[in-house]
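Just one protein chain is left out here, and the rest sit where they should.
Note that the chains are named A, B and C in the order they appear, and that numbering of residues resets to 1 at the start of each chain.
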Amino acid sequence: MEAVFYISGAIAVLSTIGVITRLNAVHALLYLVVSLIAVALVFYSLGAPFVAALEVIIYAGAIIVLFVFVIMLLNLGPQGSREERQWLSLKTWVGPAVLGVILIAELVYTFGLQPSHPAGVSVVEPQQVSIALFGPYVLGVEMASLLLLAGLVGAYHLGQRDDFRRPAQPEAEESKTGTRSDYLAHEGRALSSSTEKGAGSEIGPARLKGDEQ
Amino acid sequence: MLQLLWLVPALPFAGFVLLALSGRRLPDRWVPFIGVGSVGLSLLAAVLVATSFLAAPPPGYAYSQTLWTWMSVGSFTPGITLYLDALSLVMVVVVTFVGFFIHLYSAEFMAGGEGYGRFFAYMNLFVGSMLTLVLASNLLLLYLGWEGVGLCSYLLIGFWYQDSYNGYAARKAFVVTRVGDAALAIGLFLIFNSLGTLEIQDLMRRAAQQWAPGSALALSAAALLLVGALGKSAQLPLQTWLPDAMAGPTPVSALIHAATMVTAGVYLIARTNVLFALAPAVQLAVAVIGAVTLLLAGFSALTQWDIKRVLAYSTISQIGYMFLALGVGAWTAAIFHFMTHAFFKSLLFLAAGVVIMSLDEEHDMFKMGGLRRSLPLAFWTFLVGAASLSALPLVTAGGYSKESILYQAWAGQAGSPWLWAVGIAGAFLTGMYSFRMVFLTFFGEMKQQPSKKPSIDIGIPLVVLAALSIAGGYIDLPRTLGNLPILSSFLQNTLPPTVIAQPAIDTELVLGVIAGVVPLIGIYFAYLLFFQRRPAYADGPTRVARGGPLYRLWFAGWGFDWLYDRLIVRPFVWAARADKDDVIDSVYDGITRLNVVFNNLLSGTESGRVRWYAAGIALGAVVVIAIGVFA
Amino acid sequence: MILPWIVAILFIGGVLAWVAGRLGPQWPRWVSMIVLLIHLALLVAIWAQYFGQLTLSSRGPWLIEFNQPWIPQVGISFYLAMDGLSLLLLLLTNLLGIMGVLTSWNAIKERVGFFHFHLLWILSGVVGVFLALDLFLFYFFWEMMLVPLYFLIALWGHENRIYAAIKFFIFTQASGLLMLLGIIGLYFIHGQSTGVYTFNYNQLLGTPLPASTALWLMLGFFVAFAVKIPVVPLHPWLPDAHTEAPTAGSVDLAGLLLKVGAYGMIRFLVPLFPQAAFSFAPVAMVLGIAGILYGAALAFAQTDLKRLIAYTSISHMGFVLLGIFAWNELALQGAVIIMLAHGLSTGALFILVGDIQERIHTRELGRMGGMWSTMPGMGTAGMFFALASLGLPGLANFVGEFLVLLGVYQVNVAAAAVATIGFVLATVYALWMMQRVFFGPNREGWKLPDVNAREATIYAVLMFFVLVLGIYPQPVLTTAKHGLDNVQRYVARELDGAPPFDSSAARLRSDNDHANPPSSDHRSRP
Partner (left out) sequence: MIAAVPMAHGLILAGCLFAIGLIGVLVRRDIIFVLASIEIMLNASGLAFVVAGSRWGQPDGQIMFIFILTMAATEVSVGLALALQLHGRLRTLDIDAASKMRG
């Protein structure tokens, strides 16, 4: 059983490295799925079958699919990865990599301090998990449901794609198809006009704000 | 009648209050009635009190009247108490007498000018303060009078306030005297701290018991009182303000800067004579300062072209004689000289005032001349005054008082031939500059035609003071000339008698003769230099410009003004102006600017990029773990 | 029961004035005037009633007490008490309050109600500070008087009022927090050592404190009071606050807020930490002298008239600091007299500057000069108060300064000698001010209306009080003696081993033990 743990662990590490190094988003996601399945195997090897199943079903199944769905929605096409290439020069890797290595070294050092106790000795049956889940943690479950509801509403609202589904519609001042700089300029104009308006409307005692240097 | 004592200072104060409150509403016609009247009534009250005092002298030859307790805090309970004894009686009578005549004179002299009421208000306040000073029974009340007269001298010097030079002269006078007053105040603290009281009579008794002669306390107390006296009586080194004080109207110079205020220092030393007797070193210092001052002032007087500045330096010189007398322990002689000086010096000032008024405010003697016939009254009274100033023997009052000082400077127990020699040199100089003044203004050809003639109001004071300048000396004839020491015997009830080392009649005679002859030599020199050889210069300033360096040094009052300006005034003004915006304030501004700099630095880290923040968090995590694990 | 009313009247008066502001500009002025007059009547009634009791040696420490538990769990009580010292300062508060209202009668035109609301709340805060004997209540009033003054300066001030208001607020607030630390520190130490957790002044008095903590707590208090006095290094807020405040504001600022610092030192700082205060005394005296000389030198250098007068009050209050830390009867009485005299004379000078500014709309000394010819009335008033501020004998300031220096001389000769130089410097700046404003040629050709009836009454009243305090200060001295005696008794009790130079306090304690008959040497009063 330890072999399963170590092999799937190694696979998980390699595939996650693959995820962050791929230029193409879909390739990265596929690597991610491999990594999640490897982690599920690790769970299984540690005697947590229920969680392993969950990992595969929800994590790999639902979340990654969601990713793919969004990528499809954005239909970036090849020009996406071309952008990636000029962003990912070797130079950008150095800083975070050093940080990551230091972090790993620290964790390894800390975990190596105490005499480590064997894990995964006993299998935790899904039944035990579900009893605990709806026993002392019932409040947690309710909270999780609330969280999901919030996520649902949030995603639904933010997902409204009304403004860019109708590109041809001439908005009064909103220049939809302008480049990023137009947008900033437009934003800038809106922002400054509001401050003049703000100063104009003498709400507080005129002398307090009026000639404050 | 002694109960009327409180009226003497109260009347002038009442006059001041009346004039101050009425302000401009009172027509000018009525102002002199209040102004002169109040001092006149005060004189009347003083005479009444004096006669009843002399007729039936109260026990202990002193009368004390308490009006109310000024303040009582623990053991410090000074009261507003008036103390009348022989010394203060003489002072009161002289002050009120001379004050009255000067007020009479200025009623006409100042008429028509702007601020007529204000002038008399200040003059009355001055007389009131001077009388408080003289009648004070404790040093704190004396200090009140002391500062009061200083204030009035400031107000009156700066009377014509439109000209900012007058303001400068007034400020200079008040600040320099204030330096002396600060020293006097410290003296008061010392005396109260060690003797427990400020009542003059009590503190003198306790000082005699508790302080050993020459002890540190006695020396420092006497020294502080001396510095106070120097400030007020314009002696070295605090004499620079008096010549500039001539910027005030002439009656002011006559009353304040000749007769009364400047002698306040003499009165203080005479009043607290026990303290000075307990500190022989300081008493010697008084004599030496007096001697040096009379010499320096004599030389300076020789070179002035402004008639009033000559008289100012001459006042400094004559007070130098009084200090010399006090220094050698000739207390009564000093007071006698104060009295005669009050008469002839105020006479000289008033006569000079007439000359100035009639020549349309002309002060420069070199521009005057030949006024003998056109201003006869002024000429004769001026001549009498000058004679008395230069101490002509036998005839003038000044002669008797100065002769007694010179004799006691030689023969006195604390006196020495050196002091006498300086005194004689001073007498020579006095003779010279006083008659230089007479010859320049009244003799030679007339350069300006006098426009106004003095009226009766001005005439009376001149004549009365002239009479007193002559007759004033007869009340204290020395042994060699009639032996009639009325004044000194009267004063001996308060002031200790002068100790004569070896009283020998012949030395007194010889000294008397020398003291009589020397001024005549001085006058002869003046005759040679200023009568026969008419000065070629059109006006004073060119005479000074052409004079030698010594001449210019003397003209500038031996350079004290220049020295103080460089030493104290300029550094202080520069330092204050440099620090105008308060360097400590800039420290706090610095802190706020530092704040803004940090703000800019930190706001730079807010780059708005998510990955920058994530990197920050990661770095933080790494550091925390490192600390947690390794530290 | 009267004490809470004394605080509440002004409090409610403020609200009334604000409400009255709706009706018209005249109303708030009359409302605040009436409220202040009632307040004055109350105080005078108290003084008359208790004056006889002041001199009795068997008098209790407080004239009137009012103690009501407020938050018992924490030991905070609404504890007000009045003794001679606070009675005098209350009278000064009231008088300057009335002067403030009178002087801004038609100077303040817009939002008059709101102005008087702030004015009266400042006064009620100050009155509260002078009466509060519960440290928490003291701090409450301390903060309460701060905020309205900030708004007074910020809303009705002159050119760069915002800067001045904020600077004033930060200085006072920061130092106030230090005092709060001191209070809380004392509270807990007292609680631990005696088990009783209370802010009551009487109980906190005897707290045994280790020397170092006592010093730190005392420094907390000292900084707060030093900022208010102001002591030299902490003074920069004063000139700005004064120059920018409206006349009534600067009259109250100069007259009252500066006194709160000095009162705090006399009432709280030295009695609560006697040992620490005396070990700190030499430093405080040096700061006092520095204040006197530095304030005077800077006053001379200013070109803005109001700023000049602001620096003079730094110089005057240097004497007060000197007097407090000399801590013998003479110096303390002198400090109290200077507090009153400074309130009156400097308050009057500020009113004068306000009136001049109303006429010529500037405070620049360069543009003034020769104003005596057009305004002799104003000139005489200016001369009178300039002479008072330079310490002319016969006027109030001299009595105070002389007593302080007399007291300080007994403790430290050098300090008294150097401080006396302050007399000379005071003369320099006072006469310099007179020369630049009233004397000299009338270069700008000012043709100005002289003092009108309202201004004349203000000056006349203030002149009367300065003169009476200068010539016959005895009633004030006896009242102050009542307050100072019990403060000195507290300190003496704690310093049984009285340090050498505090002889007078120890001697005082021995006086009061055997009840001395009313001292016989009181001369017969006319």
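A few notes on this one:
Here, contacts are C-beta pairs under 8 Å (C-beta built on N, C-alpha and C of every residue); 3 or more make two chains touch, one makes a residue touch a chain.
Predicted model, so just to flag it, every value in this text is computed and none were measured.
Considering the whole complex, the hidden chain is in touch with A, B. Touch with the hidden chain on the side of chain B covers residues 602-611, 614-615, 618. Taking the complete complex into account, residues 1-2, 4-6, 9, 12-13, 16-17, 19-20, 25, 28-29, 32, 35-36, 39, 42-43, 45-48, 50-51, 54-55, 58-59, 62-64, 66-67, 70-71, 73-74, 76, 80, 83-84, 87-88, 92-93, 95-97, 99-101, 103-104, 107-108, 111-112, 116-124, 128-129, 131-133, 137, 140, 144, 147-148, 150-152, 154-159, 161, 163-164, 179-180, 183, 187 of chain A touch the chain not shown.
Criterion: only the chains that are shown with their structure count from here on.
Note: centroid distance chain A to chain C, computed from Cα atoms, is 65 Å.
Centroid to centroid, with C-alpha atoms defining each point, chain A and chain B lie 95 Å apart. Taking each chain's centre as the mean of its C-alpha atoms, chain B lies 38 Å from chain C. Residues of chain A in contact with two or more other chains: none.
Interface residues of chain B facing chain A in the complex, by the touch rule stated above, are 615, 618-619, 621-622, 625-626, 629. On the chain B side of its complex with chain C, the touching residues are 20, 23-24, 66-74, 76-77, 79, 118, 140, 143-144, 146-148, 151, 154, 158, 161-164, 167-168, 170-171, 174-175, 178-179, 181-182, 185-186, 188-190, 192-193, 572-573, 575-577, 579-580, 582, 584-585, 588. Across the complex, chain A meets chain B through its residues 95-96, 99, 102-103, 106-107, 109-110, 113.
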